[in-house]
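All protein chains but one are shown in place.
Chain lettering (A and B) follows the sequence in which the chains are written, and residue indices restart at 1 in each chain.
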Amino acid sequence: MSKPKPSFTPWAKPAAAALFGLAFAGSAAAAPKLCGLDNGKPATGAPIIVGAVVGKTGPDDFSSSARTAKAYFDCVNANGGIHGRPIQYLIEDDQWKPEVAGQVASKLVKDRGVVALVGNGSFVEMTVNAKLYEQQNVAVVASACAVRECFEAKNIASTNQGPVPSNISAVQWGVQHLGSKKVACIGLNIPSNGVWSCNLTNEWLKDKGLQGVSVLMDPGAPDANSALLEAVASGADTMLVSLPAGLAQAFLKAAQEQDLRDKYKWISPTPLYKEGIPQALGAYWAGKVHIAIELTPWNGTGPDAKRWRAVMDKYAAKSDPRDTFSEAGFVSANIFVDTLLKMDPKKIDRANVTAALKAVKNYRSDLLCGPWYFGNADFHQANHASQMVVAEKDGFKSETGCFDVTGKYFDKIRAMEKAEHLTGN
Amino acid sequence: MYGVFFVTGLAMGALYALSGVGLVVLYRCTGVLNLAYGALGAAGAMLAWQLEQWAYPEPVAWAAALAVATLLSFVYGRFLAPRLAFREPVIKAVATLGFALVILGILNYFWVEAPRRLSLSTDDLGLRMLGVRITGTRVLVVMATLLMTLGITLFLNRTRIGLLMRALASQRDLASMLGVPVGRVEATAWLISGLLAGFTGLMFGDLVRPNPGALTFLVIPAMAAAVVGRLQSLSLTLAGGLVIGVAESMATLVHPIAAYRSATPFIVATLLLLWLQRKRRLTFSGQD
Partner (left out) sequence: MRDSLAGRLGDRRLLAGFALAIVAIAVVPPLLNSLWLRVMLSSVIFTIAATGTALLYARLGLVSLAQVALVGVGGWVTLRMWHATGLPFELNMLVAGAVSALVGMLVGLPALRMRGLYLAIITLMAAAGFQILVTGTQFPNGGSGWLGIAVNSIFMPRPRFGHSDEAMLRYASVVALLCFGLVAWARHSRPGRAWALIRKSEACAMAAGVNVALYKAWGFAIAGFLAGIAGALLAGTIGVLDATTFPASESILLFALTVVGGAYSALGQVLTGLLFRAAPALLNDWGVDGNLAYALFGIGLLHALITAPQGIAGQILDGLARLRRPRSER
């Protein structure tokens, strides 16, 4: 419980502390490292205003990333803040409506003058607000992105993967370990989500000489049966269930009704890695559904994973989910705090923060499978390495360690990473 | 392949039909088209799910679902609907929308979106037909729909209260002058409608998924079935619901329109309604 953090990881705090000559090492030995300066002194200076736009009310609740970031910021504020300045974190709900997303982003960026947005998680806001963020020169370290526009906007970079790497990682593993030859990509018929990710997945398969078929369903459809039957009719041997958790579970339930489990191989991107899914799927599916997860497992033993759980236990509500988005929110918040701690506290304004965030490179955390960066390009897909887990009767079991995704789509990204030295090579 | 879609569509269609029957019975007796019908069912389904999570025995969950839907329906019918009794039918319907919003908001508040599965013991039974595995739940749904529709028709035609309900339905003012106890009869209609709403909600929760929003807006296809019955005839509603369900499901096979198959209920209902109204020429203000 109160074990001191083992060794200082090379990427953050000691350098910053030394740079500003704080008595960091002295107080460090006494208490476990949790967040920020870890000096136990509440921050009381001029607040630094940070925002977040999340889709809370609506078809799904994407707010866990922001709630985790809030817990982390509360911890930081109780431990010296950003060199004495507390973070004032404003979370806005876009209610899954583009109009409202535009309104609340305007409120945060123009009315409240936030220096950055951290922990955004939404299906709609990135599309609507990307231009606003660019025009107002505000950077967004998002955590729960699901649509194309989030990954192809100048000022938005997310710590989560999104559907494309997640889909392709699952398929890549399936091809290697399950012998998949023809994959049915079951996704939503939303152009910037299901259509985009399934198209790229099919292209990846084609490049390998295999086959991929898209089976797109309307998220408002009353039942998953026709999607299931269409997938069956496609002649695939593997089902890639690339749907949000609720729909994915309904899809698998429909498959169970037809007793199709042993006729196909079942793989999925991250959304099924959610608390309650193993129980909802039941014993029938135990050991059969292989999920590619975007960040490391919730019961990880690395220092950041332990910090994450400790911060959540201490500063978050019991009902706040400890899921993948929460991990991503934690990482986003850490990146933000670590970046700001390196800055002159008197010069923390939007322009400087944006420049500093965009300069983040080779950020490592045991919650991520690979190094993270923001970068200056028009697209940001730093997180593209995954792990596989499988749903068992009472929970999830890890199947692999971290592996990176391959393919033509990512070669372009890797070339850029290399050219700009974003990942430490 | 056809068999699978047919069977799936039959079960969904049966539920549309049963919901339609519930709507029509209520409308005939009270003049209210209950837009909160789906929400009542959703309340039942969520409560049933929650009770299952708390490991209550399944009959309790079933009973609770039916009870809560019936109770909510009764509360609205007894306390709120009379205050709108003299307004035009559309206003009465729109008021039930307010009720639906209240229920939906509260349900979503307590049951935040999360993957949920409503399992009923009938799911585990199954039989094979037309190359397709049909769960007990689907069989139950179809049989329940037929039996309940028959039962309600008999109730309306053979019992005294049924007679009073039909009297109210045809000429409300005259019936009350003749001494029909309007309040009591209407309350019965709301109770029956609520009970049906609870049952269909529970079944939809199992066949579709226990999500308040999805279940609430299933009232719209149910209205399509009711419309096929011209908001009057139970047998036409039944037939209409089944046809709509099967057509919607079979539309998956027709590739160009498969993505839009959810629109089948509306297209069928619109075409049928237009055809049924084809002879009507004049409308007079105040009557419908």
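Just so it is clear, a residue touches a chain if its C-beta (ideal position, glycine included) is under 8 Å from a C-beta of that chain, and two chains touch if they have at least 3 such contacts.
Every value quoted in this text rests on a predicted model; they were computed, and no experiment measured them.
J.: Just to verify: which one of B:100, B:139, B:168 or B:182 makes contact with the chain not shown?
T.: Touching the chain that is not displayed is residue B:100.
J.: Going by the contact rule already stated, which one of A:218, A:237, A:275 or A:320 would touch the omitted chain in the full complex?
T.: In the full complex, the listed residue that touches the missing chain is A:218.
J.: Considering the whole complex rather than only what is displayed, give the residues of subunit A touching the chain that is not shown.
T.: Against the left-out chain, subunit A lists 56-58, 92-93, 95-100, 102-104, 106-107, 109-111, 124, 127-128, 131, 148-149, 152, 189-192, 196, 218, 220.
J.: Even though one chain is hidden, which residues of subunit B still touch it in the full complex?
T.: 33, 35, 80, 83-84, 87-91, 93-95, 97-106, 108-109, 217, 220, 223-224, 227, 231, 259-260, 262-263, 265-267, 269-270, 273-274, 277-278, 280-285, 288
Going forward, only the chains that are shown with their structure count from here on.
J.: Could you put a whole-Å number on the gap between the CA centroids of subunit A and subunit B?
T.: 41
J.: Note which residues of subunit B are touching subunit A in the complex, please.
T.: Residues 1, 4-5, 8, 12, 108, 112-117, 119, 123, 126, 132-133, 135, 207-209, 211, 213-214, 217-218, 221, 249, 252, 258-259, 261-262.
J.: Which residues of subunit A touch subunit B in the complex?
T.: Touching subunit B: residues 57-61, 189, 216, 218, 220-223, 225-226, 229-230, 233, 245-250, 253, 257-259, 274-277, 280-282 of subunit A.
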